[in-house]
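Heads up, the thing below is written out as C-alpha cells.
One protein chain is absent from this view; the other protein chains keep their places.
Note that the chains are named A and B in the order they appear, and that numbering of residues resets to 1 at the start of each chain.
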Amino acid sequence: MSTTINGPSSSKQSEESPYGPVGKVLNELDDRLGIAKGGRGLVDKIFPDHWSFMLGEIALYSFVVLIATGIFLTLYYVPSQALVTYHGAYTPLRGQQVSQAYATSIDLSFGVRAGLLMRQMHHWACDIFIGAMVIHMARVFFTGAFRKPRELNYTIGITMLILGILNGFLGYSLPDDLVSGTGIRIAFSILESIPVVGTYLAYLLFGGPFPGTAILPRFYIIHVLLIPLILIGMVTAHLFLLVRQKHTQFPGKGRTEHNVVGAPMVPIFAAKATGFFFMVAGAIALLGGLAQINPIWQFGYYRASNISYAVQPDWYMGFLDGALRIWPSWEWTGFGHTIPLEVFIPALIVPGIVFTLCALWPTIEAKYTKDTAVHNLLDRPRDRPKRTAAGAAIFAFVFMLFVASSTDVLANFSHISLNVVLWAMRVLVIVVPLITFPIVYKICVELQGVPGAGKRKRANIVSRSETGEYLAIPAEQRPGDGHHELDAETVPSYIDFQDEEPQDPGTRRVSR
Amino acid sequence: MSDDDLGSFSTASPDDPHMQPLARHPERAEQLIALTMVIGIVLVVLFGVAYWYNWKPWTFGVTLGGGILFLGFGITAWGKYLMPKGPFVEERHDLRGTDEERDLFGAAVTQRGAGILGRRKVLAGTAGLGLLAFGVVSIFPLLRSLGPLPALTPTRTGWKRGTYLVDSTGRAIHVDDLAVGGIVTVYPMGLQDTDQGQATDQTVLIRLTDTNYTTRPGRETWGPAGYIAYSKLCTHLGCPVGLYEQQLEQLVCPCHQSMFDVTNGAEPDFGPAPRPLPQLPLYVDGRGFVRAQNGFDQPVGPGYWERS
Partner (left out) sequence: MPKLTKQLLLPALVLLTVGLTMMILFSGGSSSATTSAESIPSTVTAAQALTVPPAAYQTGRFNSGTAFSSVRVHNSSGQLIAYGNRDITYVAPSDKLIPLGEALYMQNCASCHGSTANGVPANGTPGAYPDLRGLGPATVDFWVASGRMPASDPRNIQAERKQPRLTPTQALAVAAWVNSLSPATPYVPIVHSIQTADVSDGFQLFSLNCAACHTITGDGDALARGTNAPSLRNIPATQVAEAIRTGPGNMPRFTGNLSDEQVRNVVAYVTGYIQHPRDPGGFDLGGLGPVAEGFVALSFGVGLLALVAFWIGDRT
C-alpha cells in the first residue's frame, strides 16, 4: 500500500492524514491534481478589506443572477417573429396577432409560475450589473488602480462594460414590445447613417429592410450565447489577473508597495463574499417581487407605425438618447451622397470618443505623468487633483447627456416649454463639465490641505477654568476609530488550541 | 508562488489578538446572527410554500429575496464580527522575472521562434499570406450571407399613381371622412397588414382646411379639399411621427421632439430632424375617395449614404 513509485519525498502516507477525512480528501486530490502548494497559496491569499473594493463584487454577483434567471427565461421564450393569435390571460391582448416572441414573453409574465419574478429579477439584475460596473470603474479610475501593472485588467473591464450595455439593449428588445421595438428601429437608422457601408451593415444585420423577421432570432443568439460567452471568459480573465497581481490597497499603517494587508480567503473573505453574494441576490429578488419593471403587457405589441410618447431606452442607453435629442440637425449632402451627421456624430462618434478616451486613459496618464513604475498602493482621489477633476468632468459630461434624455419629463415637471429645456440642455452639456473641472480641482486641493479631512472628527470637551478661561480638550478616541492599531501578521498555518484543563470529576466548565 | 513561502509557517494561539473576533460580546452577536439565519430559513421555506400554493407574484419576491437577504446578512455578519479580525499580511513579490529568466525568454521567442522565420523568408511570407487570405475570405460567408444587399430598396414605397389611402382596418378614406383638424394613419390599399406597409409606407393624413391647400409652390394640386399627407417616418431616425397638435399645426416626433410645420411641407423648425417629411400628392377621385397622384418624390425616412 505504500506509494513510493514516483514523486518527491512522500514522507506522509497519502492515505492517512492527521486532519481527518477532509485532510484525506485533500491528499487524494493532491495526488491527482497537485493542489497542495497552489491551494495553500490560494487559501492564504490576502484580500484588502476596504469597502470600495466590494463594488466590483456587486457586478459579479448580479452577473451570476443574470445567468441563473436567464437560463430560466430561455426555457420559455421563443425568439420568433412569426405571428400567432394570443389567447392568454391578459384580456386586452386576446385575439390580437402578435409575434411568438411577444406572446411567450407575456405568457412568462402571466402564465408561468414565478415567471414574472424571473423576468423582473433578470431585468433589475441587468440594471444593477451595469450600474455596479460604472461605480466600480469610477473607483478604479479615481484611485489610480489602472496603473501599471493593471492596465490590461482595466481594459478588460471597460470592454465588459460596453458588452454589458450592448447585451442589455439586445435583451430588453427581445420581448418585441412597442417601447423596445422603437429602439430597434432607431438602431437600424443609426447603422444606416454610417457613411459608405451603413445601408449594407443595416441590411446584413436585419436580413433585409426594416423590420424583417431575422432580427429577433439574431438578437437572441447574440444575447444568450455570444456575448455571455465572451463575458464569462473576460470575467475569468479579470479575476485571474486580480488573483495573480493581487489586489491594490490604500496606503496606511503597515502597508507598503510590497505587501498586502487584509483578510485571508479562508475563512474570512469567503464568508464575507458569500454573504454579500446572497445579499445582492436577495436585494435583486426583493426588487423583482416588489417593484414592477418593463410591464410589456401595458405597452402592447410592436407595430412599425405605432409609437408611444415618452419612450425611453433603459437607463444605461440614456446617454445615447440624450445626445440624439440635443444634437443640431446638421446633415451633409453633396456629390450625390448624404451623411446624416445629426445621427452619426451623437450616436457613434461621441460615445466612441468617450469610451476610447476611457480605455486609453492609462496610456495617456502614463505619458503625461511620465510614470512607468509599478503601483500597488492606491491614491486617495484628493492627492491627484488633476486626474480626479478630469474624471469628474468626463463623468459630468456623460451625466448631462443622461439628463438631456429626459427633456420631456423635465418640461412636464417644471412647466417650462420643451423648446426652452432643449436649448438649456445644449448649453449645459458643454458648460457643466467645464465648470466641474476647476471646482473639483479646488475641492481636492483644499481637502489635501486640511489634515484629517474626511475622517470622523474628535469631539472637543469644553471646560471652563476657575479663572474663566475656556479650554477645549479633544475627547477620547471612539471605539472602532483606531481599529487598525494592531500590526499585520502573516496568516497562521497552525492554531495552537491548548488542551482543555483537567477538570474535577463532577464539575462542568461553562463559558460565559 | 516561490519556494520561500513554504517556509513561512506561523503559529498562533487562540488568544492572539489577531484571532479574536471583532465583536465585543461574541456570544450575544452569535445569538443575533443565529436569529437572522432562522428568519432567513423561515422566509426561504415560505417561498417554497408560496410557490406550491401559487400565491401572488409579489410574495415570491418578498419571501425569496428576504430569505436570501437574511441568510446572506447572517453569513456576512459571521465573517465580519465573529471570525478572526486580523489584520493579516502577505508579501507581494515582484511579478517580473529575474534578468536571467527574461534573457532566456526573450532568446527563446526571438531566436528560436521569430528568428527561424527570418531564415526562411519565402516560406514565412507564403505562410503569412495564406493565413491572411484565409482570414479575409472566411469573413465572406459570415457577413454576406446574412442578408440581401440594399440596392434600390430604401427608395421604394408602395405608393403609386392611383393608390387608395386606407386606414389600419383596410377601409378606404373618403373625402367626407375627416373633419378639419383630424388626423389618421394611412397605408396603401392592400399593404396595411404587411411589414412594408407599416414600416415604410406609413403616412399621416391630416385635414387642414375645407378647401384645396398648397403647402409649397409647385404643390398646388397636392392638397385637395384640405387633405395633406406626409410620410410618417421621421427623417431623423425613422420613428413614426404620430403626434399632431392641430392648433399649432405641428407634427412632433415623439422620440426626440423634432417639430414639423404642417402648413409648409413639414419643414422641421425645431429639433434634430434635418429634412422635411416627404409629402404624398393626393387627389379625390370621381367617387370621392382620396387617392395618391403618385409616389413620394424622394426616399422616405432617415438619411443614408446613397441618398442623393
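Just so it is clear, contacts are C-beta pairs under 8 Å (C-beta built on N, C-alpha and C of every residue); 3 or more make two chains touch, one makes a residue touch a chain.
These figures come from a predicted structure and were not determined experimentally.
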Of A:A310, A:I353 or A:I495, the residue in touch with the unshown chain: A:A310
Residue in contact with the excluded chain [from A:R94, A:R113 or A:R244]: A:R94
Which of A:I46, A:A101, A:L116 or A:V440 contacts the chain that the document leaves out: A:L116
Interface with the undisplayed chain - residues on chain A: 48-55, 57-58, 90-96, 109-110, 116, 120, 123-124, 127-128, 131-132, 135, 178-179, 250, 252, 272, 275-276, 279-280, 283-284, 287, 289-295, 297-300, 303, 305-316, 318, 405-406, 408-409, 411-412, 416-419, 483-484
Missing-partner contacts on chain B, residue numbers: 56-58, 61, 76, 80, 167-168, 173-185, 206, 240, 242-248, 250, 252, 254, 257, 259, 270
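Methods note: only the chains that are shown with their structure count from here on.
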Centre-to-centre distance between chain B and chain A (centres being mean Cα positions), rounded to whole Å: 18
Residues of chain B defined as touching chain A within the complex: 1, 5-6, 8-14, 16-19, 27, 51, 54, 57-62, 64-80, 83-84, 86-95, 143-144, 146-150, 153-154, 168, 185, 187, 195-196, 198-200, 202, 232, 236-240, 242-243, 254-258, 268, 270-275, 301-308
Chain B-facing residues of chain A, complex: 37-38, 41, 44-46, 49, 113-114, 116-117, 120-121, 149, 182, 185-186, 188-190, 192-200, 202-212, 214, 244-246, 254, 257-264, 267-272, 274-290, 303-311, 321, 324-331, 333, 336-340, 342-343, 374, 376, 407-408, 418-419, 422, 484, 486, 488-498, 512
